[in-house]
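Here the complex is missing one protein chain, while the rest keep their positions.
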Amino acid sequence: MPVNYYIKLKDNPSVLIDARSITPDSFAGKKINEILLLKILEGGKPIALQDLFDVEGPSEAPKDPGEIAIIIEKSITKVSFIGYRMSKGSITINGDAGHFIGYKMRGGNITIRGNARNYLGAKMKDGTIEVFGNAGHWIGAKLLGEKPGKGMKGGTITIHGNAGSEIGSGMKGGTIIIDGSAKNSAGNYMTGGTIIVKGNGGLYPGLRMSGGRIVINGSVQALLPSFYVDSIIQPLKVKGITFSKSFMSFIGDALIGGHGVLQVSYDDNKELLEEFRKLLV
Amino acid sequence: MQEFILNTGRKTNQSMYLEGPGKFSDQYIQAVSTAEMNPEDVKALGIKDRARLTSKDGVSVVVYVKPTNRIPPGYVFLPPGPWANVLVTEDTDAIGVPSFRTEKIIVEATSEPVTTLNDILKIFGAKTLEIPRNTDIPLKGGEKRIVENVVCTICGELCDYLKIELDGNKIVRNIGGCAKSVAKYLSYHKDRILKPYIRVNNKLVEVSLEEALEKATDILVGAKYPLIYGLSVTNVETNEYAIQLAELLRGVIDNPSTFCHGPTSLGVQETGGVFSTFGDLLNIADLVIFWGSDPVNSHINHLSRNITPKGRFIGGRKERKMVVIDARRTELADMADLFIQIKPSRDLELITALRMVLHDLDLETDNVAGVPRDMVLKLADMMASAKYGIIMYGLGITENGVKHRNVEEMMKLIQDLNEYTKFSVIPMRGHGNVVGSNEVSLWLTGYPYAVDFARGFPRMYVGVTTAMDLLINGDVDAALIIGHDPAASFPRKAIQHLSKIPVILIDPKWSLTASFADVIIPSGMTGIECGGAAYRMDKIPIRLKKILDPPPGVLCDHEILKLLIEKVIKRKEGGKL
Partner (left out) sequence: MTQILIKNGYVFDPLNNIKGEVMDIAIKDGKIVDSRNLNPSEEITIIDAKGKIVMPGGIDIHSHIAGPKINIGRLMRPEDHYMTNVPGEFPYIRAETGLSTPNVFKIGYEYARMGYTLAAEPATPPVMTRHTHHELNDIPIIDKMAYVIVDSNWILLDLIANNDPKLLAAYLAWVLKSTKTYSLKLVDPGSDFAWLLQGRGLDIYEQIPVYGFTPADIVKNVAEAAQMLNLPHKVHIHCNKLGFPGNYATTIKTMELSSKVHKMTEGPAMHITHVQFTGYKGDSWSTLESGGEDIAKVLNSNPDVTLDLGQVIPGRSVTTMTGDAPFEYVLYHLTRNKWYSSDVETDGASGIVPYKYKEKSYVNTVQWVIGLEITLLVQDISRVFIATDHPNAGLFTDYPLVFSWLMSKKAREETMKKLSQKALKKSALPAIDRELTLYDIALMTRASPAKLLGLENTKGHLGIGADADVAIYDIDPMNMDLSKDYNKVIQGFRKAWLVIKNGEIVVRDGEIINPLVTGSTYYASPEVPVSLEKDLYKAIYNKIKQYYTITYESFIIDEKELLKSKVMNLRTSLG
């Protein structure tokens, strides 16, 4: 049975907070007063967890992080890096969260019952993240300058709301599901993995992808000529989800000899895809 | 009620009035409160000469409307400025750039008066509306002299051959400078901040420099995460001190490349690129392509310096082919040998198609982003068979569509072209020393802009440490603005945050940001009263000249920062037990 730690902000912070020590792994095996003294940053000021947060929980944490559930009781829009490199256990945020939640996560799960900001699950290795609201840009992405494939490597990220641009940039594996719409260049430079957008996409999904699969169940703003049309399929099944619309399926990105699969809703993009449909005849 | 797309592009008279008569002049106000729309839209909406523009979160302004055919239907062009920025909402894209060119607004005809500047400042939450303006430097004739080879710092051209004629402390002529430069030099004395100020109960009160520095130190040391912003029209030394200050304060520092050519840096981070300097352009380029760039308005001397004249290996404009690729037919397009009109924000498709042709991949569709396939093939052929081609690209590429991915792919296109021939780019960098700001930041921190020191060492994460995100989301608790006017160029929410946090302003001239400042410290004008060095848009570093002393009691930016650093160190050391 996991033990619960309840964390609540004392006041609304006026600056970004770096709380990478809020993970089951850093709590594991610690007494409550050690947990209260864990270091966090308020802007550039090093302070203790207790300076900003009230923490309620058992006087001694289990040694196994898998036995720890951290519950953050309200919105923490300015608090970033929660769940950094966590390997087990769970974190629930009952509100909005900041940047880099679940950065380099290795396992366990994170639930956000509000919105998340940028870099959610960036460079994630495994685990699950679920966001009930919207999420920002760079979900599951690599950092700029890194080679393609240095992004998310495994695990699952689910966003029930909308998401931003650069989803899965440079990802290597794992699954990202957006129930709402996404913005530009989803899956750019991906080498593997799956991105599913149930709503609309923006510009150029799959830009320079070399592997992996992108499914967009809505309209897209534009596609790249380096994607060669392969077929129209209906229905489309991916990761246990069935989409009943017809989809146009592309292979790309040809510029890098990519074998990625990009599938966009044919019904929602008839005008855009007319030229490609002619090529299939 | 029809939705339009707001585009806050750049126009020459607006920026000229910026340099000359200044931000409070009638000319500037007229320019930035006048929207341009397509005549069909104007007619359909029944607009006489004014319209009410409303943002998607319900805030509105009334502007003048000028119909012109240069604007496509469905768009509203408004020059960057307070009127436009009321309408720019809080969305920022992946690299921290607000929706300056994609904001959706509602347009209605109206006969209400145009919103005044003061009303806009009220919307922004200005701390004080009473600015002790109209303080010019008293001009006095006297020794007549001519200074040669003065370096203008307005734009990335860094023209270093200006001849400035002076009569005492009056600048009477600027020979060699473009229209903006002439305006700047001849009005250097206008609207100057001549004394330091501290805001007391919504009034700006004159104080001594020492008091102002002490109050600034209070603010900076008391902040948990201060933002330092500006710097792209100041010299190298100022940039060095600013970064040192950010490091001491464990704050964050950013400069205007964050919303202009930041994508150029980001593209190079991902892939590198092939670059040239002006001399290569002048002496050997036989194919020049302007892509999303309008130097006729942004870099006025560019063509006459680098394209028109003869070079060592090429006989001038006649022997060069000039191609313009743009979403709209600019004045430059009229001068080109070939104009290719491309659908707005769709440049990446054309770049991709060109690369595909070079890689011998089939282009399966009839047109690419509005460009017919034949034209794509023709352009690819022109490029591959040039002896030395240069693409000069601007905000059309960096501020539209997928921005940094546009630049990254443009760099790859150039790399591909080098299989066939010599090809390079010169990014048309905007401010006089924005390249210097990037270069200094790189050698001191390893990153070109948006550098944070919260953990005691430099980090850069676009979308997190970028100034727009920080201000719009209220992630910083103090701001030091150096040589810039965020209140005239940032989106509404960013400016509103400035009204909630303590702000220190270091600037030579009165600006809209003064209405948000708690401490104002006057500085000399870089390139006129303060020397140092700056980097041209092609990265050539040039020494700046000082031709006049700053007004009495007024220091140069780097001197002010040096004093601030000393005070901050003393204060923090004193605070340690």
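A and B label the chains in the order they appear, each numbered from 1.
Quick note on the criterion: a residue touches a chain if its C-beta (ideal position, glycine included) is under 8 Å from a C-beta of that chain, and two chains touch if they have at least 3 such contacts.
Computed from a predicted model, the values in this text were never measured in an experiment.
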item: Option touching the unshown chain, where B:172, B:296 or B:444 are the choices; value: B:444
item: Candidates B:283, B:341, B:365 or B:499 - the one touching the absent chain; value: B:283
item: Absent-chain contact - pick from A:146, A:179, A:230 or A:275; value: A:146
item: Listed residues B:56, B:190 or B:305, member touching the removed chain; value: B:305
item: Contact footprint on chain A, counting only the chain that is left out; value: 143-147
item: Footprint left on chain B by the chain that the document does not show; value: 148-149, 151, 160-161, 236, 240, 244, 247-248, 265, 268-280, 282-284, 305-306, 312-313, 388, 415, 418, 421-422, 424, 438-440, 442-448, 453, 455-460, 533, 535, 539-543, 569, 572-573
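Keep in mind that, in the parts below, only the chains that are shown with their structure count from here on.
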item: Whole-Å gap between the CA centroids of chain A and chain B; value: 33
item: Chain A-touching residues of chain B, taken from the complex the two chains share; value: 93-94, 223-226, 249-251, 266, 269-270, 345-346, 348-349, 352-353, 355-356, 359, 361, 363-366, 368-369, 401-402, 405, 453-456, 461-464, 470, 473-477
item: In the complex with chain B, residue positions of chain A that touch it; value: 14-16, 18, 41-45, 77-78, 80, 99-100, 117-119, 136-138, 143-145, 164-166, 183-185, 188, 203-204, 207, 222, 224-226, 228-229, 254-255, 275-276, 279
